[in-house]
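Of the protein chains in this complex, one is absent; all others appear in place.
In this document, chain identifiers A and B correspond to the written order of the chains, with residue numbering beginning at 1 in each.
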Amino acid sequence: MRNLLWVIPVLPFLGALLNGFLLRHRIGKKAVAAIACGTVGIAAVLGLLIIFDYLGGPEHAAHQGFEQNLYEWMPAGPLATAADGVKSFTVPMGFLIDPLSAVMLFVVTFVGFWIHVYSVGYMAHDDGFQRFFTYLNLFMGAMLLLVLGNNYVVMFVGWEGVGLCSYLLIGFYYKEDFPPYAGRKAFITNRVGDFGFVLGLFALVSTFGTLRYTELFPRIAANPSLLTGPGHFGLTLAGFIAVCMFVGAMGKSAQIPLYVWLPDAMAGPTPVSALIHAATMVTAGVYMVVRSNVIYQLAPSISMFVAVIGCATAIFAATIGLVQTDIKKVLAYSTVSQLGYMFLAAGLGAYSAAVFHLMTHAFFKALLFLGSGSVIHAMGGEQDMRKMGGLKKHMPKTFWTFVLGSGALAGLPPLAGFFSKDEILHSAAAGGHWILYAVGLITAALTAFYTFRAVNMTFLGEFRGTHEQEHHLHESPPSMTVPLLVLAVGAVFAGFVGLPVEKWNAFHHFLEPVIYRIAGHGAEEHATSALFNLVLLGVAIVVAFGFTFLAFRLYGAARGLSTDVAMERRFPAAHRVLANKYYVDELYDKTVIGGAWALARTLFRFDAGFIDGLLVNGTRNATVSFAMLSGFFDKYVVDGLVNLVATVLDGFSRVFRRLQTGYVSNYALVLAVGMFALVAVYMLIYRG
Amino acid sequence: MTFLTAHGSDLLFYLFAALTIAGGIGVVTMRNPMYGAISLLLSFLSVAALFLLRSAEFLGMVQIFVYGGGIMVLFLFVIMLVNLHRLPEIKLFGGQSPLAAVVAVLLLAFFGYFLIKFQFGPALVRPEAFVLADGQSLGNSQAVAWNLYTQNLLPFEIASVFLLIAMVGAVVLGRKQ
Partner (left out) sequence: MFEVTTTHYLVVSFLLFTIGIFGIAARKNMITVLMSIELVLNSVNINLIAFSYQLSDLTGQIFAIFTITVAAGEAAVGLGILIALFRLRETTMLDGAVELKG
């Protein structure tokens, strides 16, 4: 069974091939949907089967992963001997099943499948139905490559592939102006990050000559000194590699400073936001950091950097989310914020906490996005919450699933988010990083607040839209509500695999084999007392419920939008800053983008003016000069030769003309002389 | 007296040789062609005498007949025919006469060189060669006739044809158009 591992990523690619090329414009929507959802569904089932097969197998028992290499993709031959004496660099096309990739596989295929189903309903009236599912399947294939690859190169292929699909799907409504721009913004920002990622890979190759996880990580663990020596730019080698790869994660997972693309990515269809920008693609950075944990453990300063960035991003995004009026934007900033939590955890060495939060976040954030999609669908495309309100009675299924998702996001027990978020805060507190803990706690408060602000504005109170919109309000079809229900189940129950008590934290134990513990490095598990844990738990619960309640108070039924209006009046400057997202986009525009455009313009001027001038004028001058030379040559040399011939002939003829005098006497004399000469020659030579 | 007897032929030779040369010079230098013709006649006759001195009796006679009696008459007729006008020769020896003189000198030099180089042995070793005709020693004429009609018959006939051609040619040329 496990030998069919390679089939899992291939299936969605097959779906994309069929829908995108072979059967393009040839089959009806039902068939398209069947192919798209079918491939992902089968991949999901197959994934589960393979996971169980692996779990019962010998590799898992030995704390190893199961590898399947299809072929040697880049047999580049022996490089110089690596620092620890191993030669040869090859990159296989291969896949790996181990606890970490199993978790990712499950999340990606499960959530992906239900989002596919949801899209059938959501995109039912769109002309680009087949195109959408082609791209979606393509994305699934790339994402599966990313998480299942057994080496960094395959991961990178998937990394780039999901970036491409993100661009394709954000810009799905290409006929409008903004979506293509947003797609470009996403892709280019990603590429900036990818540059760093690739640098890190190069450094790894030059040091170890391999990029396969099962070869690389054990060797690093065995020779940590290879990476703790000096690297570049004042960092250790490990630090350099870690920061380079983290730059890639910054881009892909929307951390400061490369997060700016994610809010604009909401221009894409809502299922895209759910799948790519909540559940899967953006989590690729977290996956990568966790996968590379052995490197990060050898670079403690960079790990701390990762944690700080994550924490800063978390609170930064949360503050922006407070004043957003577009329902999807609220969720987008929320995603950035939650990703920050994951990196906070990863940076502190709590890798399993990060992955745990990744998993729970995938469920409830996908749920929230799909729910918002349902709302938007009912509102006929309206996304502004100020025009919503009181939708609860019109779409109860959507409402209740949305509430469950919001509760999970806010960290209300016993929903899933509570457990994962608490574990992260606990690891911060347990490690003595009180500032990080405090910021994280504040962020949690803000999260709860803005989440239920959104809930109230959307579903409760009076309807604030137009009459046509009110008439149009309806619950979504089953193709959309069933996935909501399924994901809601996940949002509720997924937390129970990671209970806060150590010996009951199944998730943590599950991921143990993937986390390297290098003696003398890395975050040791801090043992904390039960009291400590309980206090933390209590604080978390109080904060979460408290701010949720506050949100209800300020935005509840009667209040409506009045709080927003009042806040704006009382804190106009602060409001303006937040509403304009701290003017970060404007800053980038002026500096980076402006610089790039200026450079482009200069180069253009150089090209058009100098190069063209040089080439064009130069060619012209050269040709003209050559033509002139040619002309001269022809006129003086060639014609001169002709004239010379004529002159010579003329000279000769002048001489010879004198032979023909007409005088007989002349002829007679010449005759006599000639005869005389002949005889003389004869006589003198032959002597008579 | 004995000197004359012994060297009489030599003296005659010198006389006639001088006359020949004089006649020749006369031809070339006389302005009036009539005088030149007379000069030529003198030359011809002298040459005939020279022939006789060298045992070519027949030829001597032929010379007088043909040249003196035929050709000279012809010349004189023609001279008189065309000499009705004055003959102003602007320059007697103009044009290329210097060049011709040079050539003449060169020719003489060349001939002189060979004359000096070559020595001839005794002459007329067999005088009977000139009078032998059909094995008989008759006379020069007979000898020449016999030779002409036997050994050199072909050239003889050709000569006659040649004379015919010349005759016809002269007639044609002299016709009035």
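Convention: a residue touches a chain if its C-beta (ideal position, glycine included) is under 8 Å from a C-beta of that chain, and two chains touch if they have at least 3 such contacts.
Computed from a predicted structure; not experimentally measured.
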{"item": "Absent chain, residues of chain A that touch it", "value": "661-665, 668-669, 672"}
{"item": "For chain B, residues in touch with the removed chain", "value": "7, 9-10, 13-14, 17, 20-21, 24-25, 27-28, 30, 33, 36-37, 40, 43-44, 47, 50-51, 54-56, 58-59, 62-63, 66-67, 70-71, 74-75, 78-79, 81-82, 85, 87, 89, 92-97, 99-101, 103-104, 107-108, 111-112, 115, 120, 123-127, 129-130, 132, 143-144, 147-148, 151-152, 155, 159, 162-163, 165-167, 169-174, 176"}
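By definition in this document, only the chains that are shown with their structure count from here on.
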{"item": "Chain A and chain B, separation of their C-alpha mean positions in angstrom", "value": "131"}
{"item": "Chain B-facing residues of chain A, complex", "value": "663, 665-666, 669, 672-673, 676, 680, 683, 688"}
{"item": "Of chain B, residues touching chain A in the complex", "value": "95-96, 99-100, 103, 106-107, 110, 114, 118"}
